[in-house]
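All protein chains but one are shown at their positions in the complex.
As written, the chain order gives the labels A, B and C, with residue 1 at the start of each chain.
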């Protein structure tokens, strides 16, 4: 079967690396161009020795020229910082190329919210109404028809999947939700900076950006849509000394409806909600998720833990921030946009240990 | 100056190891006996090569015989599992030896609560009323006069120090408190078990014992005393792939009094509360604690972070679970019990990186 | 295409885990039975939650009964300790089932050497002459015709692939070879023991079994065959605080023939030797291998570094101890034994980072 040519803008970060890994195993996509201003003229295996003897390793590294990309690619993944993605997305879309943008540029529907949290105006507001939020379980149909998909943030992916069934079914209060989230260091990117040196991250643990992380409005936007009422959350990110993985411990108050369901009923509500969505695994009673159990995969593992002493429902959700939280979800969205099965190239067993 | 002979019951675990390290640097204590049923007849450096060429390395390893210990020691540290500590504490105290018990056996004042959470009756209930809860900032005077000190749990130490000023001063609600706590693996002990093997802990993260960890009643007991009203909390422990350290992210609701103080006022309330308590460091605005910043020390670092969007006060508190959360606090208590300055042998700079 | 039923004896260790992962992605094999005395009656996902929503997760866990296995499987992988594999291999082979044994039981051709290094007599010596040493690049043809394959040890795989071209072509002396090897902790197995607890392995490094590791005779057996003369080596294993990966730094003396080739010639000799063997990647000048570059794959990365100051040839070879050094190589051998391409199910891109 003929392969579908795809491109990648921004290959030197961890999401670019992960896209290269996933595209190597994809049955239909062929990575035909990867861009980097500093490395152009090489092939991928020159900058990523782990790709030697891999098909993807021979992909040329080129300048980020939208015209050239449009000539060669049916779809392009944008793995560049927010702000930088806007113009490239517009240029590619203007040339008829489908775009999956891994940055934050098209996730927030309200440009004022973007301006407030990202401290800069949105330069391509006309594209916002076309952009589809790329959470496949939630917006699968719209994604299949989209030409521009805003790939969700890593933290929002874990938080939204964890809270969706409870909020959509009125099982928990929309007030007072706390999302205590912990992420591996690959989420901090591959830029050289002292704060993410090995010796600054290993054998230690810290919170950061309490109350002001930019994924907050993204989480609130989607939860509010699900709950049909404005939802405001406390979202607290922490930095884990691990490569990959996000675990979110979510604290909610059970409503009378939720309380009435009991522990088994609550789990069944979750299981029923995600029936038919094989990437979401609702764990049985007594089992709690671990980040390694989803390593390198699209799985989101969720435990539903009522605490009758306090009337709370605790929800623990886990994803791989690079795969499900970024590049894997981008491939899933590209699959839908190009008429392939959601899980093409993504049926992977977790790498244990 | 003459040295004060002290003993250690249970030397093969991590708290025993840490006591040996701290006693090596202590200006007045001399470790004269350490017990282990499996290793007796040796000296400490035979089982702990890191103690070679250290004074403490020559301490004999003996049978856990209370009579023999009583002959040689003025004070004994008990670093054995809960349950096992009760009889030994009684036997030593009956012989006039002061005891610092690092287990949970004398922390809960109500034996019914002990029975409920530890699934066994308390066998030495008559000792409970004499036992003093060994949090020096809170009970320093009583500790100085005690002959039996119940050394606090690691999680409770971080949680109580983090919440005390807020609850004592009515700055936050006594309802709906969430303590999301993360601990290094030394907290799980040194027993051979699959779940704490290197490959089961490294590069991963998980929650455990949600809603049913045994430190919960201990936290509630002390917070209720501080608040003068029953306090029920959600306490959620997680396992970090690090050696040492606990970070607790604590979520509370500000009262009108708390809100009125504002961010600076809240920090000042904390700083004022801990003035004169050099081991507690209330961080300035914009600074968040990290577990490594207290590594190997008695410091408890606390950040006070109001979130006006949600009306919450977030409190982040950090300790070293082995030093402040166990053996260091035990030495501090022993200092007070024997008339020494609180910080004797404990004025240590954190080991960075 | 019909799937070929295979079995797995011993599923609770890390090699069993890795086999489950690899078989999940295999295009032709179907894992139909996995044995464990302690877990039988379950399906795999009950003991390995990471396999939920995976085909392999539904594989039944059964008693290790050779008759039952023989009825259901064309080939069985043995992932049990040395000693235990002998009888099971004999029983299965007697019933016409092909066997890939991941233990050391059939690697040493001389039963006296086995007795000397493993402190026990070999109980199935009649099988030794049929067993083929399962290093596919070296014995591919014999493996294809074998019914019993002795899967190589992890350290020997890295050492032999690193030294083979040099010794076979007389480029280095057969005397004085030093193999300084470093392995991730999964190589130590999943048995509960204090020495491999997280806190005993993380943030530290140590050598072990210097001069007496059991992989020594296996390395010497194969290198002697390659060199056509007895080769004795210094093999020194070390324990790395990582999950997976072996890196061997090998020190040899260049012969006049080797010296005459020069740096480029030496690399070309290696590249030529491994031409057509896609799993072995000889790195270009200036590039050194890293364990993560082969993570989760069959790749063996080799750097050839002459040191003219000392007349030595340094060889650095790297593999994933669980995949190439155990379960992946077992699948490759099974592929050959059952007429499939060597790389069926094994064309994997390394998981980075």
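Going forward, contacts are C-beta pairs under 8 Å (C-beta built on N, C-alpha and C of every residue); 3 or more make two chains touch, one makes a residue touch a chain.
Nothing here was measured: the structure is a model prediction, and the numbers come from that model.
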{"item": "Hidden-chain contact residue, picked from the options B:124, B:243 or B:335", "value": "B:243"}
{"item": "Contact partner of the left-out chain, one of B:122, B:281 or B:312", "value": "B:281"}
{"item": "Of A:101, A:200, A:290 or A:307, the residue in touch with the unshown chain", "value": "A:200"}
{"item": "Subunit C residues touching the omitted chain (full complex)", "value": "176, 178, 180, 182, 199-200, 202-208, 210-211, 232-234, 236, 238, 240-245, 247, 249, 251, 253, 288-292, 295, 305, 307, 309-310, 312, 314, 316, 353"}
{"item": "Sites on subunit B contacted by the missing partner chain, in the whole complex", "value": "14, 17-18, 20-21, 24-25, 48-54, 56, 186, 202-203, 243-244, 278-279, 281, 283, 287, 289-290, 292-296, 299, 301, 347-353"}
{"item": "Where the missing chain touches subunit A, by residue", "value": "14, 185-186, 190-194, 196-203, 241-243"}
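Assume only the chains that are shown with their structure count from here on.
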{"item": "Interface residue identity across copies subunit A, subunit B - same or different by half", "value": "same"}
{"item": "Most remote chain, CA-based centroid, reference being subunit A", "value": "B"}
{"item": "Multi-chain contact sites of subunit A, meaning residues that touch two or more partners", "value": "202-203, 243-244, 289-290, 292, 295, 353"}
